[in-house]
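A single protein chain has been omitted from the complex, and every remaining protein chain is retained in its original position.
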Amino acid sequence: MGDVAAAVDRSAVSAELQHWLERLFPLTRSLTGEGNRATLRALQELVPLTIREVPSGTRVYDWTIPDEWSIRDAYIAGRDGRRIVDFHASNLHVVSYSEPVRGRFDWSALEPHVFTHPSLSDAIPYRTSYYRRTWGFCATRAQYDALAADGGPFDVCIDSTLAPGSLSYGELLIPGRSSREVLVSSYICHPSMANDSLSGVLLSAFLAREIAARPARECTYRFVFVPETIGAIAYCALNEAAMKRIDMALVVTTVGGRGPCGYKQSFDPAHPLNAMIEDVFAEAGITSFARYPFDIHGSDERQYSSQGFRINTATISRDRYYEYPEYHSSLDNLSFVTGEQIAGTLDLYRRLIDRIESRRVFRSRVPHCEVMLGKHDLYPAAGGALRPIAGGRTELDLILWTLFLSDGTLAVSEIARRLAVPEAAIAETVARLEAKGVLERV
Amino acid sequence: MGDVAAAVDRSAVSAELQHWLERLFPLTRSLTGEGNRATLRALQELVPLTIREVPSGTRVYDWTIPDEWSIRDAYIAGRDGRRIVDFHASNLHVVSYSEPVRGRFDWSALEPHVFTHPSLSDAIPYRTSYYRRTWGFCATRAQYDALAADGGPFDVCIDSTLAPGSLSYGELLIPGRSSREVLVSSYICHPSMANDSLSGVLLSAFLAREIAARPARECTYRFVFVPETIGAIAYCALNEAAMKRIDMALVVTTVGGRGPCGYKQSFDPAHPLNAMIEDVFAEAGITSFARYPFDIHGSDERQYSSQGFRINTATISRDRYYEYPEYHSSLDNLSFVTGEQIAGTLDLYRRLIDRIESRRVFRSRVPHCEVMLGKHDLYPAAGGALRPIAGGRTELDLILWTLFLSDGTLAVSEIARRLAVPEAAIAETVARLEAKGVLERV
Partner (left out) sequence: MGDVAAAVDRSAVSAELQHWLERLFPLTRSLTGEGNRATLRALQELVPLTIREVPSGTRVYDWTIPDEWSIRDAYIAGRDGRRIVDFHASNLHVVSYSEPVRGRFDWSALEPHVFTHPSLSDAIPYRTSYYRRTWGFCATRAQYDALAADGGPFDVCIDSTLAPGSLSYGELLIPGRSSREVLVSSYICHPSMANDSLSGVLLSAFLAREIAARPARECTYRFVFVPETIGAIAYCALNEAAMKRIDMALVVTTVGGRGPCGYKQSFDPAHPLNAMIEDVFAEAGITSFARYPFDIHGSDERQYSSQGFRINTATISRDRYYEYPEYHSSLDNLSFVTGEQIAGTLDLYRRLIDRIESRRVFRSRVPHCEVMLGKHDLYPAAGGALRPIAGGRTELDLILWTLFLSDGTLAVSEIARRLAVPEAAIAETVARLEAKGVLERV
């Protein structure tokens, strides 16, 4: 454990993440559309994603894939013809999934369609109107005031299309030795916001690339890049049998802030995934972190945790969604998030993958009576039976307890916890015993 | 919930109960006999009881139905021929199941057959001698003293018959929608005592009438009116298969006092029945009550809780048996118990039935991923996702959590407890979700 983590050149990764942040930030992502495809195609440069399309109108459980949304231009021009609000300045200016509009509007008619941020006057808020046909603009407080001062009539244009097309998602399966499978999910539906959720998409892609580069893996990893909610639901519906076999899942989002580190627990607080995350924090020296209990609000863990799947799903975050003032606004930008910050959280996910990979269960190949240690050259040399080496236990203690407890159900980490010794001590003991052929992996 | 409770005219019920108390109080009930049949026939005016007869000598598990006991007269007359103790003054004067006696007795021969109350000098104690052939009189302390002063010889008469006949019980099945069945049992073997147990018999009959009058029921209700112990045992033996399918039971007794409210828990303290009773107390504003843990002494829960049935059985009481000074004496009379007092406890049982009826388990009809709330017109209007409405939860919270937790095993009340919100909030949420077809009742 930790080998891969140690081998990573953090500053190179930070720089590369920064490059990708800047490259993908401007794209106009939504539930559907070319911005999503452009994002997925770009990610294919990092990992061999398969991009799949689900046609509009497809039924996925209780939902239906909506029409595809295309947006080319949108603006509000004042009496002098100048654009006071302009989609090309920020794709947040248009309410996502706005239907097309073109015409002249008085301020009184326009005003109900103009939204500002409730607390941050400099921010353009992020709004969507996915399943209700309407249109709208988001503006800073200054823009709003300028509109009010101008008074109109305004030249209003949303050059969008809502028409049958498809929803796009990306998928990558990285096979491992065992049948245990881990889902890693991030969402590609947010336009120009850096922490929520471009940071998650990039961390996920980088993590996939690293995992794929490992010479071998214990677990199989299923990476999905989906529009939130409808995309996750579509993925579940189209891969139901596979999804029912998932062992645990990670939803990667809001991982690029500078603020508090935390994790959202999976619905079963006793699931090993949660303990592993806390172990990662301890290992990384993070002593203060937020522990968000499972909640029915959140991201796509809502789908993966639903009755039909009940996949324990957790999220490690840095400045978690809902919690930072810039959330869902134009201030969640490249000043707020840097490649280096994402690299810091990537390190935590990498450590978690290391733990998932090294979470191993062994059973004795000599279940009846004791192993004859001397025969296998396992009997400790002088002192090995007497000198405590970990948690007050001697080398001999560790060997005997590990043999006693490795019954095919307790994981190495659980044995370590039981004996109150560092996990590395048991991992090392297990490695020796496995090499000697007296333990075998389950 | 609470609709029926609200619809009841408490003072009319109190008056009617008072009428029935006065009408049935004088009857001489015992394990068997005409007093029991008269009681059951009278109850048929309230509810369509079926009266059944079990012949003397019938084997019922470890027991045998005894001979039937008929009593016409009993007295002790002094030297002057006047009756010092007279059955016609109170049927408690004769030990229940006394064999016939007629003759002249000295005080020394009579005295071992005369019983007084250990602490209440004005009371005639209540005694029985069901399975041992003997006879006796119960008297007040003043009567005892008069007998002693008189000195005898006394003219002693117990004009009774012990002969093959039958044990009578009443039974009423009120069918409900589901196969869940609730047993309600009261005992008809006590002569002129009001709290123990005429109050229970009347409460039970009134409750049956109310339940039968409801337009529909979730559960099936099995009301039995049996002599205590032998009657309950006979009922179990003759209805064994049905009794093994009972979900829970109530033994209704000593419900007419003015004193402390309480309930005896069923043998499994974690059974929902116990929680429902405590919820009833809370709902009714009863903050101080006695919680009697299950005990092997008591009433017919002893039979229903036995290994062969193990039915969780509880009792809500007011001045519970054993606990009030007048217990098992002539002072447990119509001064001690009123129709109004019984009506008060009836209200608690009614509320409990409401809870049993409304204790419902649902499962999602959309188990995979989330329900699309908007499609079902379930997405809260403005504010519904933001404004806490119960226990700090918003309307949206309640909808999402209820969908998440309604997995076919958790009851509505348990979901409410889990979320720390009032049960009504979940009940209402469930109703909306069921109406929309996304939840279905199990």
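Some notes on this structure:
To keep things simple, chains are lettered A and B as they appear, and every chain counts its residues starting from 1.
We take it that a contact is a pair of C-beta atoms (placed from the backbone, for glycine too) under 8 Å apart; a residue touches a chain by one contact, two chains touch by 3 or more.
Being a predicted model, the structure only gives us computed values, none of them experimental.
Although one chain is not drawn, the whole complex shows that of A:A89, A:A290, A:M372 or A:A435 it is A:M372 that touches it. Only one residue from B:D73, B:E240, B:D268 or B:E440 touches the chain missing from this view: B:E240. Screening B:F115, B:F309 or B:Y379 for touch with the missing chain picks out B:F309.
The missing chain lies against subunit A, touching residues 363-364, 366-372, 374-375, 397, 400-401, 404, 407, 438. As for the chain not pictured, it touches subunit B at residues 60-63, 131-132, 229, 232-233, 236-237, 240, 296-297, 302-303, 305-309.
Keep this in mind: only the chains that are shown with their structure count from here on.
Look at where the CA atoms of subunit A average out and do the same for subunit B: the two points lie 59 Å apart.
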